[in-house]
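To start, I am sharing the structure in question, which I have written as structure tokens.
All protein chains but one are shown in place.
Here is chain A:
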Amino acid sequence: MAFMSRTPARQGVAGNRVRIAAGIAVSVIFLFPVFWMVLTSFKHQVDIFTNPPKFLFSPTLETYVEYMTRADINKRLANTIIVAFGSGVFSLLVGAMAGYALARVRIKGAATFGLLILLSRGVPPIALAVPMFLVARKLGLTDKHITLILAYSTFLVPYVMWLMRSFFVSLPRELEESAMIDGCSRYGAFFKIIVPISLPGLISTMIFSMILAWEELLFALVLTNRHATTMPVAIAGIAGDTINGANWAALTAVGTITVVPVVIFALLVQKWLIKGLADGATKG
């Protein structure tokens, strides 16, 4: 403290510089693989395997043109969008209402129940994937969008429920009580008062859920084979197809195609994301 108080202003500037430098360093570490993926996707096959790796090369759109015009890739992209959107919306609806109940309803054992649901997330997904496949087959639900949406909800609903529970706990109960005196039922109070107030939190939670669904591989691999297959499965397929050697250009190009919509989406909703993360609760 004594050291800091001697030159507070310069300390502040220096402290800021350290922070910015650290931020950049962390970003570089996180983003380098992405950067390398994007870079590789523009290379000719010959440039990919040079050692040392090339930063300067004549770029090509060849791989993109090939894969973006392929019907199966487009279908998978569409599937991914449907499944991510569907599971985002569905888990938000169910999870938010469950989170609200956990936050508000005074029932013996509610906390234990909530904890159990959270603990269910401790089961490794691979242990669930096979039973899930068997159940889906019995129900005639294999290889359908709804199959993945329901499967993803098994981990998204607990996630949404816990995030939204802590959000709702921070809102004063009197808001709904007032609404209930003013003429609403419990559901009316939830949808007319609590939901509008919680919109930033709800939307940012839904966005995270969608991203989790977007990138999910294991369940998609097990539960789908042709019609409802998603992009991560496509990437895995390319990665596994090594008959003619690893097709890095294809792998990275399809990877980039998968990431770009998420980045665009994140930029579009950035305002909501930051607001939802920052203010936690909007109090009156």
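Quick notes on this structure:
Keep in mind that, in the parts below, contacts are C-beta pairs under 8 Å (C-beta built on N, C-alpha and C of every residue); 3 or more make two chains touch, one makes a residue touch a chain; residues count from 1.
Basically, contacts and distances are computed from a predicted model.
Missing chain, UniProt protein name: "ABC transporter ATP-binding protein", from among "Tryptophan synthase beta chain", "ABC transporter ATP-binding protein", "STAS domain-containing protein" or "Nitrite reductase [NAD(P)H]".
Checked against the hidden chain, the listed residues A:L175, A:I203 or A:L218 yield one contact partner: A:L175.
One of A:I193, A:A220 or A:L251 touches the chain omitted from the figure, and that residue is A:I193. The set of chain A residues touching the chain not shown comprises 172, 174-175, 177-185, 188, 193, 196-197, 282-284.
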